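What you see is the complex with one protein chain gone and the rest in place.
Each chain carries a letter (A, B and C) given by its place in the written order, and its residues are counted from 1.
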Amino acid sequence: MNRINQKLQEDKKLLSIYFTAGYPELDNTVTIIQNLEKSGVDMIEIGLPFSDPLADGPTIQASSTQALKNGMTTDVLFKQLKDIRKSVNIPLIIMGYFNPILQYGVEAFSKKCAEIGIDGLIIPDLPIEVYNEAYKTVFEKYKLLNIFLITPQTSGERIRFIDSVSNGFIYMVSSASVTGNSSGFGEEQTQYFKRIANMKLKNPQIVGFGISDNKTFLQATQDAKGAIIGSAFIKHLSKFGTNKIPEYIKQITKL
Amino acid sequence: MNRINQKLQEDKKLLSIYFTAGYPELDNTVTIIQNLEKSGVDMIEIGLPFSDPLADGPTIQASSTQALKNGMTTDVLFKQLKDIRKSVNIPLIIMGYFNPILQYGVEAFSKKCAEIGIDGLIIPDLPIEVYNEAYKTVFEKYKLLNIFLITPQTSGERIRFIDSVSNGFIYMVSSASVTGNSSGFGEEQTQYFKRIANMKLKNPQIVGFGISDNKTFLQATQDAKGAIIGSAFIKHLSKFGTNKIPEYIKQITKL
Amino acid sequence: MSYNINNKGYYGEFGGAFIPEMLYPNVEELRQNYLKVMAEPEFQKEFDKLLKDYVGRPSPLYFAKRLSAKYNTKIYLKREDLNHTGAHKINNTIGQILMAKRLGKQRIIAETGAGQHGVATATVCALMGLECIVYMGEIDIARQAPNVARMKMLGATVIPAVSGSKTLKDATNEAIRDWINNPVDTHYIIGSVVGPHPYPDMVARFQAVVSKEIQWQLKEQEGKTKPDYVIACVGGGSNAAGAYYHFLEDTNVKLIAAEAAGKGIQSGESAATSVLGNEGIIHGSKSLLMQTKDGQITEPYSISAGLDYPGIGPMHAHLYKTGRAEFISITDDEAMKAGLELCKLEGIIPAIESSHALAIFEQKTFKPNDVVVLSLSGRGDKDLETYINYFNL
Partner (left out) sequence: MSYNINNKGYYGEFGGAFIPEMLYPNVEELRQNYLKVMAEPEFQKEFDKLLKDYVGRPSPLYFAKRLSAKYNTKIYLKREDLNHTGAHKINNTIGQILMAKRLGKQRIIAETGAGQHGVATATVCALMGLECIVYMGEIDIARQAPNVARMKMLGATVIPAVSGSKTLKDATNEAIRDWINNPVDTHYIIGSVVGPHPYPDMVARFQAVVSKEIQWQLKEQEGKTKPDYVIACVGGGSNAAGAYYHFLEDTNVKLIAAEAAGKGIQSGESAATSVLGNEGIIHGSKSLLMQTKDGQITEPYSISAGLDYPGIGPMHAHLYKTGRAEFISITDDEAMKAGLELCKLEGIIPAIESSHALAIFEQKTFKPNDVVVLSLSGRGDKDLETYINYFNL
C-alpha cells in the first residue's frame, strides 16, 4: 500500500509540510526532510521550484526564485533524493508546476519518482481532465498518487468527480487564493470545511493555504484529516535555515 | 511743399536713417534726431515700437522690445517730438505698425503728426488697397505722405499702381526679407535695381533693407535716389548709445 | 445678416489682409487660386481620399452616455481626437499641403502652439516629401514635449521662438518672418482661422468637413440633421469654425465658444479675448485681440498651449460681436476638472484645449432633450504631464 494511504489510515490529524527544494541553500533538501520527520511531521511536500509559480504567493515565489538561483533543477533534486528512503519513512510528495515535468518527460519523471520512493504528486496546473485523458495511466503505472485541489468555489458536482478520480487525499484549498495569504480562518471558511465534511467523500481531505500556527492548524483539522503548512514554514527557513525545525513543528502541533 | 518732396529734388543721393524711438534709452529720441541731422543725414525714420513687428529682423525687434520696456508709447513719443521742429529741419517720417496707430485713432494720430511737423508715414502692414479706401483722405488732409514698399517680387503692374498712388518716394525693399538680413548685394539685386530704374517711375526710389556700410550704400544708390539704414544703425546705438553718431554716418557716406 | 465671409475677405467688420508688401505676392496668389483649386474635382477627390484612408474620417459622432446622464442632456462628442495625429488640425494641413503642391511650393513652414498643428504639418510634409520648418514658442516646446519629439521623428525642423511671451503669438511672428524671407518657394500653412485673408476662410472650409459629417451622423442617430447646440473651444478658432460651419446661417442651432480664462478674467493671466480684447490688427487680419490701450499686443496666458493666444479669428470676432455665438470663459481649474471627468466617465483623455469646451457643462444648463454636439478637438496624450502634475497623480 502506498505510504500516503497508509498514513491516512492513522487515527490522528496529520501535519504535512511544504518546502521549496534548494532553499535556503541548494543542499538543504535532505536535511530538511530528515528534520521534519524527526520532528513528528506526517507528510512532506517537496516543492520543485518553477520560474513562474502562478498559484503561489510572494513567499513561496521568492523561495522558488532563490532555489533556482542556487542551482536547483529536476536532475539535481532527483540526485539529492536518491537515497532518501534509506533514512526517511513518511510519505513524500513532489509538488511542482507542469512545465518542468513535461520537459523532463512525464514518463521519465514518474519513473524517477518511483525509483526514489516518491509517493505522490501535486501539479496545480495539470487539470483533472488532461490528467485523466493523458497521464493517469503513466502515474498509476509508477504507483504515484496524483493529488487534486478543491476550493470553496468548486461545485459539489465537480468535488464528487474529483473524489471519484482521486486515490489518496483531496487537497482542500482553505480559501480561493494563492498561498501565504490569509491569517486565521473566519466563519466563511469553517462553514466551507463543514460543508465538505458533510459530503462524506471517499477521500480524506487535507487543508492547505493559510495555516501558520497551532490555532489555524486546529481550526483546519477540526473537520479535515490534516493540514499543510507552506509559506509559514518557508518563512521559518528564511530566518533560521535548517536549525530549530523541531521547535517550529512543536509550536504548531503543541504535542 | 512737403519737406520730403523738397529733399527729393536735391541733386544728391540721399541717406535716410531709421531708429527705434525709446532705444537705447527712453529719452534718446531728440538727441539722436539732432545728431543725425548734424551728421548730414538727409531724412529720418522714427520707429514707433510695436510688440509684434513681424516685418523686422532680430535687431530691430530687440530694440522695439527694449523701447517698450523703457516705457515708450505713442503719447510719450509725441511729447518727446513736440518741439522737434525748433531744432530740426530735415524730413521726419514715422514708421510704425498699423495697430498702435489704429488704437490711437488714425485721424488723431495724423493730426498730432501734422502739429509736430512729421512729413510722412511708413506703415508696413497697411496695404495700399485699404489705405486708398479708408485712410487716404485723412492722411492727405494732414499733408502726410504715405510711403509704400515694393519688393523684387512685386509685379510690374502693381509697381505702376503703387507709383500712381504714391506721392513722395517709393520704399524699395532690396530683397524680399525682413530687415537686417543680408550683407552686400549680389547680381540679382543689382539687376532688380536696374529693372526698377528702367521703369522710369514718377516717384524716386529709396532702397531699404541690407544697407550697412559705404559699399552697400553706393551699390544701392547707383540707380536709386537714396538708401535707408536701419538695423546697422541700431547696432551702432547698442554699442555706443548716442555717442559717435557723426563718426558712424561719415563712414557710410565717406563725405 | 450673414455669418460667412464676404467677397472682400471680411466677416462683418473683421478680416482683411493687413500684410506687408513682401507678403503680397504669396497671399495674393493664394487668394486668387484657393477657391478655384478647392472646387476642382481632382482636388476634392484627393482631399476626400486622404481624409478617409489616411486621417481616418469620418470621425465618429459618439453619444456620451454617462456624461449625458450626469448633465441630464444629450451630449454627442465629435471625435476629432481620433484623427491621425490626434486633433482636428490635420483636416486643414491635408487641405493646405494639396494646395501648396498645386501652387508648386517646395518648402513648408508653420507655427504651432500645442504642437498639434506642427505635428499635423510635419506629417503631411513627410507624406508628400516636402521640407518642413515649424516655429514654436520656447515655453510651448517645454510644455508640449511629446509633440516636439513627434515633429522630430517626422523629420521637421523645430525652431524655438524666443521673443515676447515665447508662445503661439511669437511663433506666428517668426513664421511670418520666415515667409517674408522666402517669398517664392515657400507656403505657410497657418494652423487656425487666423492670418490674412484668404487664410481664415480657406482653413474654415477645410475644417468644414466636421460639421458636414455632424449633419449626416446626427441624422443617423437622432433622425435630424441639426443639433440644438454646438460647443467648441476657441484658440484661433479652427475647430470651432469647422464644427459651426454648416450651421452658421441657421440660427436655430445655437453656437457656444469656450475661451481660456487662464487663472481668471481679472487675474492678469488670461487669454479670454472676447472679454479682455477689442478691435485691432493681429497677424494680418482685423479682429479682436488683447492689447494695451497703446495697441501693443499683450501676452496671454492659459494652461492650454493651444488656447494661449491673444486673438481670435475674424469669423469668431464677428460671431461674438453679432451675438451669433455665446462666448464663455473657462479657467484652467475648470478645464482641468472637466478633462479628468471625461476620463473617468467616458474613458477618453481630452486635450486640455477640448477640456475647456467640456467645462461648459458646469457653467450652463441644457434641457434633457437638447441635442448638444461638442467638438472634442484633440486627444490629451500631449498633455499627460500637465494633467499628472496638476492632479498629483
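We adopt the following convention: contacts are C-beta pairs under 8 Å (C-beta built on N, C-alpha and C of every residue); 3 or more make two chains touch, one makes a residue touch a chain.
From a predicted model like this one, the values you see are computed outputs, not experimental measurements.
Undergrad: Write out, one label after another, the shown chains that touch the chain missing from the document.
TA: A, C
Undergrad: One chain isn't shown here. Among A:Pro100, A:Pro204 or A:Gly241, which residue touches it?
TA: Of the listed residues, the one touching the omitted chain is A:Pro100.
Undergrad: Sort through C:Lys8, C:Lys36, C:Arg66 or C:Lys293 and give me the one touching the missing partner chain.
TA: Result: among the candidates, C:Arg66 touches the missing chain.
Undergrad: With respect to the chain omitted from the figure, which of A:Thr74, A:Ser110, A:Asn167 or A:Gln219 is a touching residue?
TA: Candidates A:Thr74, A:Ser110, A:Asn167 or A:Gln219; residue touching the omitted chain: A:Thr74.
Undergrad: Touching residues of chain C against the unshown chain: what are they?
TA: Spelled out for chain C, the touching residues are 52-54, 56, 59-63, 66, 79, 81-84, 86, 122-127, 129, 146, 149-150, 152-155, 340, 343-349, 380-381, 384-385, 387-388, 393.
Undergrad: Footprint of the hidden chain on chain A, which residues?
TA: 50-57, 61-62, 65, 68, 73-75, 97-104, 124-128, 130, 148-151, 153-155, 158, 173, 176-178, 181
By definition in this document, only the chains that are shown with their structure count from here on.
Undergrad: Specify the chain most distant from chain A by Cα centroid.
TA: If we average the C-alpha coordinates per chain, B ends up farthest from chain A.
Undergrad: Could you grab the centroid distance between chain A and chain B? Build each centroid from C-alpha atoms only and quote it in angstrom.
TA: 96
Undergrad: At what distance in angstrom does the C-alpha mean of chain C lie from that of chain B?
TA: 37
Undergrad: Where does chain A touch two or more other chains at once, residue-wise?
TA: Within chain A, no residue touches at least two other chains.
Undergrad: So which bits of chain C are touching at least two other chains?
TA: none
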